[in-house]
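Excluded from the complex is one protein chain; the other protein chains are retained at their positions.
For reference, chains read A, B and C in written order, and residue numbers begin at 1 within each chain.
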Amino acid sequence: MKILSDIAALVTGMWITWKHIFRRPVTIQYPEEKRTPYPRYRARIVLTRDPDGGERCVACQLCSGACPVDCITMQSAEDKDGRRYAEWFRINFSRCIFCGFCAEACPTLAIQMTPDFEICKRDIMDLVYEKEDLLIDGCGKSPDYNYYRHAGIGVTQPRGSGAEEKPPVDVRGLLP
Amino acid sequence: MPKLIIDDITVEVAEGTTVLEAAQAVDIPIPHFCWHPALGKAGACRACAVKMLEGPVKGIQMSCMLPVQDGMVVSTTDPEAVAMRRHIIEWLMINHPHDCPVCDEGGECQLQDFTIAAGHGIRRYSGKKRTHVNQDLGPFIQHEMNRCIQCYRCVRYYQEYAGGTDFGVMGSAGRVYFGRFQDGELESPFSGNLVDICPTGVFTDKTARFRARYWDYEMAPSVCSGCSLGCNTTPVARYRELLKITARKNEAVNGWFICDRGRFSNSAVNDPQRPRTPLVDGRESTRDEALEALALRIAETEQLYGTGSIAIVGSSRLALEAALLLPQLAQLTSAGALCYFTSEEERATTTSHLGLLSGGTSASQQEIRESDCIVVSGCDPLQDAPMLALAVRQAWRDGATVYVVGDGIVLPCEFTAVAAVDAVPLAAAKKPVLICSASCNSDHPAGLLVQHSQLKLAVIFPAANSYGAAQLAGEQGGVSLERAVASGKIKGIISVEADIPAHLLAGIPFVAALDWRMTETVRAAQIFLPTTAWVEMDGTSINNEGRAQRFKKVMNPGLPIRGLDPAGHPPHLHRTVPPGGEAQPAWQTLALLIERVSGEPVTEPFSGRWERLRGLDAGSEGVMIHDL
Amino acid sequence: MIPIELKAELQGRIAAAVTNREAAVDVMKALQAHYGWLTDEAVVEAAGLLGLSPLQVEELATFYEMIYRRPVGRQVIHVCDSISCWAMGGETLLSHIAALLGVGVGETTADGLFTLLPCCCLGNCGEAPTLMIGDTIFGGVSLEGAAELLDQQRNR
Partner (left out) sequence: MIYDPIDIALLLGKIALVFFVILTLAAYLVFAERKVLAWIQDRKGPNRVGPFGLLQPLADLIKLLTKEDFRPIGADKWLFYLAPAMAAIPAIMIFAIVPFGAPLTLFGHTVQLQVSDLNVGLLLFMALSSVAVYGVALGGWASNSKYALLGSIRGLAQLISYELSMGLSLVPVVMLARSFRLSDIVNAQAGCWFIVYQPLAFMIFLISIAAECKRIPFDLPEAEGELVAGFHTEYSGMRFGLFFVGEYINIIVLGGLATTFFLGGWHGPFLPPAVWFSAKVLAFAFLFIWVRGTLPRLRYDQLMHFGWKILTPLALVNILVTGWWLVLRG
């Protein structure tokens, strides 16, 4: 009988909720009690440096392109040594939704997300972080990665001496 | 007309079309690197593989090399073809650096697009990559040989299409190198097109190096204002800064390319010295105040010196919209002179040459490219209208004979020097074209046109909208400012984007200027109103053949963000008008002035026979004004 | 600068060709013979003679294996590494000669006598393995024969 199984389903449901009434709540009383987020937690964004201390960010605009709320703006420029870098770099955290697309899009692992989720300011303008506020003195995750070693165009090392590169071809050389 | 089936779609195309073009005609994209519509086929990259299922040829074929034939059944999605293309792309990518984040081509890179389209996302090759040393190719073009995929487009363009000899391909097999004999600036005046034509980032625009990404670009169809040819361009701007100018295809005019002068001439728009605020007697003011003062001064001048003491001065670089409003303003202020030219000589030669051009006698660049006999008479196209020289070269490549009258003229093709046009066997030619300059009145071609009915004329005018200015001067009875000032009646000048020589301004008590450049006239003016540059407005200009073309607004006027302190950027600081953004198109300022004087609002510059230009599509080939 | 006689000879050779470009290889060969290798200066000179741009000459110079755009020894030894010779021990021959000369492939001996280069096919497959010293081709070269050949050349 379908009606009997329906009623049984109703009763089962009611029984389950009844049991839950007497369970211990899982709630944490947040400001007093705090939970440590996991290291990969996606909160406040930082800009990291490569192992040699150079800025990882090459201002390629992929993060701002990937950002669904357009909270990242920057201006790229060329340094004296040929490095591409961000002349200014701005994240408007009052817009940021912490989706992590920027970190995922970042080809140089410059943008990374930290577990620091407590970004609260009295003035909304204080949530506009400039490059000075974002740049940290460290590599964050992937401490050994240096983008320019793999880029294949030189810049931090002579051309043809990066990882997985042959020395430059001499088109006038004798060998075929 | 052969009929074939591509991916279940029946296509009918002209004889001689390739399968690749036939597919493009029905919006089926086939990856390609070495094939380019302007360069034709090379069969070098192998990326355009398709499978021929039925018909005269079968199996995997290069679609760019294969002319269509009746009964062909083509599949672009056949697993075999897809696998072939995937492998080709993988091979092309073996030595390609992982530098997309620092490559200016990133985002507008054909190699990127086709690599992703082919489904090749991860590099499997674990060996070492070949590298090259770059060359310094001068201030405009950045060289990055590591990115090269050996499609040969650059060298085919540079040597064959543009006739350059200082750039080519060296070496053989796995170490070919595209470059010059030694470091140094590329000599061809069309070298900038390497940036557009390279399917990846070997050649990038050095002037816009590391500035922005394709998806952030502000772009709109535009028209070059460098010379009178009106080549079609797509200027690229970001953050109120004109970054670069790229070529835009217009088969009738410039084809696929533009000259270096047009491409690398954006500095005036970004010039920090550009006047951006209205001035009244050297004091910064608002637009309304300046207009009020201007109307008052006009009235005062006329009171003081009598009616007819005001000269309204336009110029041949002024957009058609504003030029059309000048007669209205002249009438309202009962101006003594309406001028489109400052010098009498320029007015006379331009007007007289204009009289020769009609729908039938005016040669477009396309007609030059298709001509079989070209006479360059008394002008230097490479100097005054470089794209004409390139068009001449294309005709020469197709077998046309080129004759040059005059000394010291260089063309990017072989030519025969003749003493006079009479020595050219024009009568034997089917589609002869005569190229002459409006600034040279010595051998006026009027007589030739009568002699040779099939002869077409390409006149090089001095400036972007000379044609429009001369046309209006003829219709509205415009005189040259030189003559008007000489009459002694003129006591006030309203200059609208005109470059008036200092000696003409010397005795004039009242000068007002509308302009976007810091000219001598602007410095001399008591009242100044800023106007927008061509990339900051919608406008129309008429090129040397009488083709009206629309250019669209690319960016908002205002100081580029680049020069501003980041602390003043939005969202830190918000304002409705960006700093220095008070400029408006000259015709709108004129319309406001006319409204102030007459009380009648002006909402539309095009009226009468010009009305058809209202809805002119910037993406079209333009409208010949002979047809209006 | 090349001697006037050579210049005149080359100009004659160029004049005899239908197009200048056709004579380019001959001119380069002659200049190479004169300088020992095709120096940058020689490229510019060849371009001047041929009415081409230096780049256009360079395109050809870098394309051909036997036009040397880098300094070479008095004799250039080309050892074939193409399929027939490879099958008959061309690889061993090459490394043997390299050991005899005490240089690597592509290098010139300290006395400036020999430059050792691999090359792909000398058109002598019937007598593999084969090598070429200067302009002379030697077929069926054994390891001992190679040592002998080198001695002969050295003593010449």
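Details
Heads up, the rule we're going with is that a contact is a pair of C-beta atoms (placed from the backbone, for glycine too) under 8 Å apart; a residue touches a chain by one contact, two chains touch by 3 or more.
For clarity, every value in this text was computed on a predicted model and none was experimentally measured.
Touched by the hidden chain within the whole complex are the displayed chains A.
Checked against the full complex, the one of A:M14, A:V69 or A:L175 touching the unshown chain is A:M14. Where chain A meets the omitted chain, the residues involved are 10, 13-14, 16-18, 20-27, 29.
The working rule: only the chains that are shown with their structure count from here on.
The centroid of the Cα atoms in chain A and the matching centroid in chain B are 42 Å apart. Chain B and chain C, compared by their mean Cα positions, are separated by 50 Å.
Per-chain Cα centroids separate chain A from chain C by 58 Å.
Under the contact definition stated at the top, the residues of chain A that touch 2 or more other chains are 171-172, 176. Shared contact sites, meaning residues of chain B that touch two or more other chains, fall at 170-172, 177. Across the interface of their complex, chain B is touched by residues 43, 52-56, 58-59, 62-63 of chain C.
Put simply, chain A touches chain C in their complex at residues 170-176.
If you check the complex, the residues on chain A that touch chain B are 58-62, 64-65, 73, 75-78, 84, 88, 90, 92, 107-108, 125, 128, 130, 147, 150-153, 155, 159-160, 164-169, 171-172, 176.
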